[in-house]
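The structure under discussion appears below in the form of structure tokens.
Of the protein chains in this complex, one is absent; all others appear in place.
Let's turn to subunit A:
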Amino acid sequence: MSAQKDRWVSSLVFLLFCACSIPRSGSASLQQEPSPQHYFSALEAGKASLAFFTPTVSPGSHLFLEQIESSAEALQDYGISVVKVNCPKEDVSRYCGKENALRKAFLFRGHKLIREFPTDALFDLDSIVANVLFALLFNEVKYVETLADLENIENVLKGKSNMVFAYVPATGTAEHRAVMEAAFVYGTIHQFVLTTEAALLKATSLDDPDVSSAWLLFCHCQQATEPGQPCRRTALAQPLTLLNIHRHLKLMGAPLVTEVVEDPEKISTVHLQLGLPLVFILSQKETYEADRRTAEFVAWQLLGKAGVALLSRDLVHLNVLHRSNVALKTPHEGMPIQYLVLEDTDEVITLVENKNKVKQIQEDEQEEEEEEDEDEKENNNQDIQDDQVVEAVARDKKRELPLEQILVLTEENFHSSLSEAARTVVLFYASWEAVSLAVLHSYCEVAAHLKGTPGVLLSRVNCWDWPGLCSQENVTQFPTLRIYKEGQQSVTYGGMWGAEELSSFILLSQVSCPLKLATMDEAEGYLRGEFPSELSSQQHTSLLGVFSTATSEARETFEEAGNILSGHVRMGMYFEDDALALSQKYSVSPPALLLARSGGHGVEGITLSKPSLQDMLQMIRYQLLDKFPEITVPNLPQYLQLGKPFLILFSAGDISQVESKEMLKLAKGKPQQEFVACWLNLKKTPVGYGILRTYFPTTPSLPVLLWVNLHAGGQVFKFPSEQSITEMNILSWLERLQAGLEIPSSTLSEEDWKPPLPAYDFLQMMEHSVPHPGDTPAQHPPKSPGGDTAGGDTASREEPSQQSTAEEAASPGRGLRGTAPRMAARDKQGKRHSEL
């Protein structure tokens, strides 16, 4: 997009250049001071020049002279030379003689005096350029004071050409200058009209405009034919700058509706080039006339905000829904065209305006970023932390963690400590690493939670202090959490790093996995969640393997699976003589799995075939999943691993019984293999709002049922809000959806995760530096002196730069290096913590 902007900036610069290059006469600086005779003899016919006369011995008025001098360059672009004429002492002619003439500037075209300006009208660069151009463009820019004057001009122009009407609160302002500069370029194409009358502005607009800011209206008089009616107007919505005016005029000059007969992906119009969206009205032969009228109507509404094109579906083959009637193409490269079904032209307009709002903000940012780039590197935000975890940990570093409950292990006491407790939980971490420290926070919470639990010792090893111990224990990544049990292999934790999950893991690890149950009573108690007593407080699905003595092979596999799932799943096994009786109670025969879910929905029985370990693991994991789960942050990955689309109900709180029942029916129904039916409680998982905001411009009314193709294509479909959530309705909607009859509300971004910001290009810096033998490395080259107002000839320009290099040589690396050792970091710290 910035490339597009560059393009039109350069075209504007080119225009200006053309406009002024003809009378251009070389040096852009103030002409050297001739005498009055020389000056007048040198005046060329048709060439404008601004002159002011000073006695040789100048009495002062330096400020004015400086402003005049600085305007020389700007006026040069418009072919106006600025000359300071030296009055000899004895000269008593018209311009030199009179005392008050010396306080004026004179604008000549050829030999003809056009205007004289009192010096107080030329107070700064803007006022000089504005006033001088205003005087020169007397014919091109009409100044009006009353509504009648304006209407007269408008009537004259009707059917002939368009009018640009500008209101500026005062002449000599930056806005005035921008209007005059635009008039210089466009004055021959459009009629420019200027006013400073607030009353006139009020009379021309419907609302109550803010008279303290400038306004610009483009009046479409060329197409207006009716004498009584005023011309249609389009206001410039942005601040009055030459760039914005140029852009506005360019947009007004573009055709109202473009007819398109090619692939819309390939089309590019002036709007897209200027960073505005393009709306396609999809048309057919039968409805062409009506569509054209719609397009024109929309175009008028969107004038200046978006382009409108009429796309004939008969001529272009489109692979979109037949019902689609509108398409939107945004100027972002690589963004696909959105095809929509809209009912109303207002929807089109809202759509575009919302898009523009987002875009405007992004543009502002981008502009800022660009400015940043132009600035010195110090101002770049490369050195601002954008890692949420690192930053959060850094902000918390002053707080002391309650680590008293957690034993510090070292190379010396590691092995002796392990042998002291029945089981020791060890967190391996690195004290400098943010993720480790974040986990240590949660670990502290676990310690507080499990305080007093017998037989569990919580401890930690800082691998930054004891690298030998960590590598000996084969810990290569931080953080790592392990449970060491006496005489057994240690178990490494592989779950979420939250306090809750960690506590549950530690507690579940207390009993062996799978737990061998000795009696029928124990087995029944186990299924009810009452046995063993250590786990009775835990809400967990219980899994019981029932094996007859003949099925030892399946039992071994089950035990192996238990070792792997230890701490994550509650597993028991029963292989006493009456195993058959137990399993038959749940109408299966051994080997079988009995599953008692935590909610208390009874016990499910599953017959085990002769599975491999992998199959067994996968089966257990799958069986543990809920049929219609509430999706939460910790459990989402389990369901994502299924690789199926999500049918998800977003609810502001708990879902109603009816919805739950319907959804459960759906989930248990035939198509359950094809998708994950689930729901999300926004109260419990507020980040769900973030999801909805990404999917919809405004949060839809809740509950809302969505079909999200997370794994293929990323389309999001919204279940029609007017239909009630019943199994039938959903199924028929899904059918339509699969038949491609529905339009996605949104598509998930396919964007890659690129580096958020550039790195320091040290390679380039090193190559740019010219190594001085025996000296410190060279600095960045001094800033180019371009743009400074020192003016003058080239010789005098060189001086300051020499000076600056001399300065640098005198104090090598000044500003780059602090003294060593630097006791305190200066500005850096302040910048970092400004938000606190």
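The criterion applied here is as follows: a residue touches a chain if its C-beta (ideal position, glycine included) is under 8 Å from a C-beta of that chain, and two chains touch if they have at least 3 such contacts; residues count from 1.
The rule is simple: contacts and distances are computed from a predicted model.
Only one chain is not pictured, and the protein name UniProt records for it, out of "Fructose-bisphosphate aldolase", "Protein mago nashi homolog", "FAD-dependent oxidoreductase domain-containing protein 2" or "AP-3 complex subunit beta", is "FAD-dependent oxidoreductase domain-containing protein 2".
From the set A:231, A:348, A:427 or A:710, the residue in touch with the chain omitted from the display is A:710, counting the whole complex. Among A:387, A:420 or A:578, only A:387 touches the chain that is left out of the view. One of A:237, A:261, A:728 or A:757 touches the chain omitted from the figure, and that residue is A:757.
Screening A:186, A:414 or A:497 for touch with the missing chain picks out A:497. Listed residues A:441, A:540, A:597 or A:665: the one in touch with the omitted chain is A:441.
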